[in-house]
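Heads up, the thing below is written out as structure tokens.
Shown here: the complex without one of its protein chains, the others still in place.
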Amino acid sequence: MKVLIITGSDSDLSVMKEAAEVLEEFGVEYEMTISSAHRSPERTKELVEKAKRDGVKVIIAGAGMAAHLAGAVAADFPLPVIGVPLQSGILKGMDAFLSTIQMPPGVPVATVAINGAKNAGLLAVQILAISDKQLEQRLMDYKKKLANDIWKKSEKLRRITRA
Amino acid sequence: MKVLIITGSDSDLSVMKEAAEVLEEFGVEYEMTISSAHRSPERTKELVEKAKRDGVKVIIAGAGMAAHLAGAVAADFPLPVIGVPLQSGILKGMDAFLSTIQMPPGVPVATVAINGAKNAGLLAVQILAISDKQLEQRLMDYKKKLANDIWKKSEKLRRITRA
Amino acid sequence: MKVLIITGSDSDLSVMKEAAEVLEEFGVEYEMTISSAHRSPERTKELVEKAKRDGVKVIIAGAGMAAHLAGAVAADFPLPVIGVPLQSGILKGMDAFLSTIQMPPGVPVATVAINGAKNAGLLAVQILAISDKQLEQRLMDYKKKLANDIWKKSEKLRRITRA
Amino acid sequence: MKVLIITGSDSDLSVMKEAAEVLEEFGVEYEMTISSAHRSPERTKELVEKAKRDGVKVIIAGAGMAAHLAGAVAADFPLPVIGVPLQSGILKGMDAFLSTIQMPPGVPVATVAINGAKNAGLLAVQILAISDKQLEQRLMDYKKKLANDIWKKSEKLRRITRA
Amino acid sequence: MKVLIITGSDSDLSVMKEAAEVLEEFGVEYEMTISSAHRSPERTKELVEKAKRDGVKVIIAGAGMAAHLAGAVAADFPLPVIGVPLQSGILKGMDAFLSTIQMPPGVPVATVAINGAKNAGLLAVQILAISDKQLEQRLMDYKKKLANDIWKKSEKLRRITRA
Amino acid sequence: MKVLIITGSDSDLSVMKEAAEVLEEFGVEYEMTISSAHRSPERTKELVEKAKRDGVKVIIAGAGMAAHLAGAVAADFPLPVIGVPLQSGILKGMDAFLSTIQMPPGVPVATVAINGAKNAGLLAVQILAISDKQLEQRLMDYKKKLANDIWKKSEKLRRITRA
Amino acid sequence: MKVLIITGSDSDLSVMKEAAEVLEEFGVEYEMTISSAHRSPERTKELVEKAKRDGVKVIIAGAGMAAHLAGAVAADFPLPVIGVPLQSGILKGMDAFLSTIQMPPGVPVATVAINGAKNAGLLAVQILAISDKQLEQRLMDYKKKLANDIWKKSEKLRRITRA
Partner (left out) sequence: MKVLIITGSDSDLSVMKEAAEVLEEFGVEYEMTISSAHRSPERTKELVEKAKRDGVKVIIAGAGMAAHLAGAVAADFPLPVIGVPLQSGILKGMDAFLSTIQMPPGVPVATVAINGAKNAGLLAVQILAISDKQLEQRLMDYKKKLANDIWKKSEKLRRITRA
């Protein structure tokens, strides 16, 4: 397993599974589980210890509100931790945003947009690609596909407006 | 020792010592130490375990930025945890504010104003006073003194403006 | 009665009753009533005076918008006051948030998250537990249950994803 | 006395005296005093009761942070209450802003800009002018002076840039 | 006519009519019309000139987004102008809020809460009451009714919870 | 004269003159004056009427706080109005920002960054350049100079770090 | 073709077509297409190069979230670029707002309100009108129509309230 996805609550699975889908699309081994920094601190710690033993390269952690999960993981894990601030609760994720990204010097969390689980998956792929030429090639193909999709949509728009 | 004060960084001691001063003023035993949720997670955990063994009643935790310290302590400690969001960094404490208070259901942190270490100390005294009539009496005297100070200041203002 | 819950408006009862439910779950005596700092200031003052006479240990006050209720109570009550900023109105509770927590030195309000009535109830239990070993034990059991719930949910997720 | 100015703390006098200066400039009788909604709630209540007996027409209340002073006064006073949110503390007055203006239906506070004590004084004069033709005339003269000052400054700029 | 209500757009009438309802409840003569600071600047100016000639005492102006209406009126009108920031558009009224209240020294706008049209009406009544004892008495009765309503609701709650 | 610059207060001249400097650099005729939407509304109106008669093509308006100047000008002027929100006051220009840009449908203001007077000047040049090939060429040269300055600075950095 | 409208995503077409509708209403030739600064950077660059060759006078660019489209276009295009921050995503357009307007000195983007596509179209017309008297006349007629619409609505209100 290369990537571990931890989500702070089962109510966030619908967003966080977008990270898993990207990893599957790129053929990257991963596991997805649930643990909370506040409600199951020991389980969180054990998951990180196991990830270290298992040779996990990247951990993706998604949480809402006072989103400490990514930070708690980054406190123990020496390799990259990607934080996904989730839009749960009344403040629409601004709380999770600041709780995830404003880490003190010495303990970074690579943060993506609010609910940006898809980009968290892609970032994990990009990180793995630094030592995997095949993955890097697929990322370049992915970029071409993104541009191509835009081109197709604008062609469609052109045909409609000229019709 | 009744109260443990943990501050996330030695640069925050000048603010957090106001909590200590209040406890001394009210004659409450306390200890003050430094530990970070992110840079010394194991030390933080050990401090909480020791506090439980020593019969500590209230923990006051002050931290800035992605202020996870109070939350990390509250994850392990069953009695009241008071969080002081600190104004370190560029966002002036709004990050610490939301990181401290927006805790998930099940794990409360009693949060005070940004840099509100003095009120954190007072809140700890109020909590101890629920089973200590002498402390409760001192809190009532303290309230009278607050009102009296205002009265003195307004008297002084009246003399100046009438002079 | 150990805890008094005051809610600023009957429209907030559906949120504030979560505090009451926690107190019932832990077997703590409480009373719940309605009073506004602005629309019924004398009633609010009388409720606090009666609470002092009755030996109430903790007051929980929930209000929205310019949420002065907790602060008005804390001005008169010497023991812990827990403030619950409520998400009524257009600013989604950020107004109630700042109005509740940014108290001046000398008059603390132990503030919880926006709409965090459940945690307000738990915090009241934690405060009472400092002199009630049985209550402290129940809080430790509650923490175990929180962790266990997470474990069950992640087990369920594991079975689904492996199926 | 027509206008009562209450300021929540002596540290705010330097801002709040701008309200007094406007009242003096327009020849309106006033008194200025200090009282806090949280630290001297009974004094605040007594000041309002005395103002009612003395026939005060407008109360100006200035406070910072969780600025409840204007709201507490408005809860008891039936005539206009003008609130001045003050820029004390770390949040630069945004807390005082929302705490002063977001009053519930039934209890208005006429709020001015952060630190807008001068405009609070002017608003009090405008209110008194609804039944005082002389005061209304002075307000119209004041408007002309404002426009004239701008004209003079732009003339000066024109002479400089053409020189 | 004592009070003129101007609303910036017909889409805001449903909110602004709450001001009119309060004035009717208190028996205050008023007129309500539509004019925009940006789309009909001349009409706005003429309305203010006419109001001055007709002896209008208070103008209430409600607008959303870059809400300049109250400010534009206050630039020309020497007596009290009450501004109601309206929650139209995407920023939920925070834009209207700051555009209405942050007036420069010399030109106050008495601002109420976002969508606070009811309180704008009440504030107009309070202003008129400074020289109308009957109106002042009705405001004192209104305060009693507010407190009484709270008492009734809490009685109802008490009966329910005890049932 | 092609461009009229209006600044709401003489205290803002130090920022607004950056717009004038750009116009001079590009050889565009302009005039700069002072007028306030709130303190000299008639002067503001007359300036716009005169600008229409004089064939002014673009008006740049800079103001702080409840910055209505650009909007008031745009209400009367049919050609482009550029708004510069200024950082005066306690809210650091966020109030001027929203007051300037959040204009209702039908009355646009071309808004630049807070204190962005230099870019306001450049935008005026760009607008004039749509029918002035020489000006367009100078703008293309200006772009090259911007890129060249960056290149020089990075060369300097390279020499330092390699030294 | 005088105006090029680029929208960052096909999901934003429903908002951005309001700009196109205004251009059609004023008889201005335009083209509308889709391109993203991040997903199709080369296409975006080519569109700008083609616009320069085709003599396009104004480019309108609308994008949401980290809205770089207008800035990326302005980096290459020497004539006016109008930016429309779009309300896509969780932060309701505040991200797009700041990403579009806070351009560095040297590269202005004429920014309109969030979702202000209609005003973007009008601003483009105003820019073209600086050298097109007929267009200027139509803009003056448009202003009259705006004022007239308000007058009609207030007449309707008057009839209703008097009925």
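The letters A, B, C, D, E, F and G name the chains in turn, as written, and every chain counts its residues from 1.
The definition used in the following text is that contacts are C-beta pairs under 8 Å (C-beta built on N, C-alpha and C of every residue); 3 or more make two chains touch, one makes a residue touch a chain.
Since the model is a prediction, treat every value here as computed from it, not as a measurement.
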TODO: Please identify which of the visible chains the hidden chain touches across the whole complex.
DONE: A, B, F, G
TODO: Could you tell which one of G:3, G:60, G:91 or G:139 touches the chain left off the display?
DONE: G:91
Task: Touch list for chain F against the chain that is not drawn - done: 87, 92-94, 113-115, 146-147, 149-151, 153-154, 156-158, 161
TODO: Mind listing the chain B residues that contact the chain we can't see here?
DONE: 10, 13, 32-36, 39-43, 65-66, 89-91
Task: Interface with the undisplayed chain - residues on chain G - done: 8-9, 36-39, 41, 64-66, 68, 71-72, 74-76, 89, 91, 94-96, 98-104, 106-107
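What we mean here is this: only the chains that are shown with their structure count from here on.
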Task: Between chain C and chain E, the fewest steps along chains that touch one another - done: 1
Open item on the list: Find the pair in A-B, A-C or E-F that has over half of its contact pairs, by residue number, in common with C-E.
Closed with: A-C
- [ ] For chain E and chain G, let me know how many angstrom lie between their CA-based centres, rounded off.
- [x] 34
TODO: Enumerate the residues of chain G that touch no fewer than two other chains.
DONE: 113-114, 146
Task: Chain contact graph, described as a line, ring, star, complete graph or other shape - done: other
Task: Touch relationships between chains, expressed as pairs - done: A-B, A-C, A-G, B-C, B-D, C-D, C-E, D-E, D-F, E-F, E-G, F-G
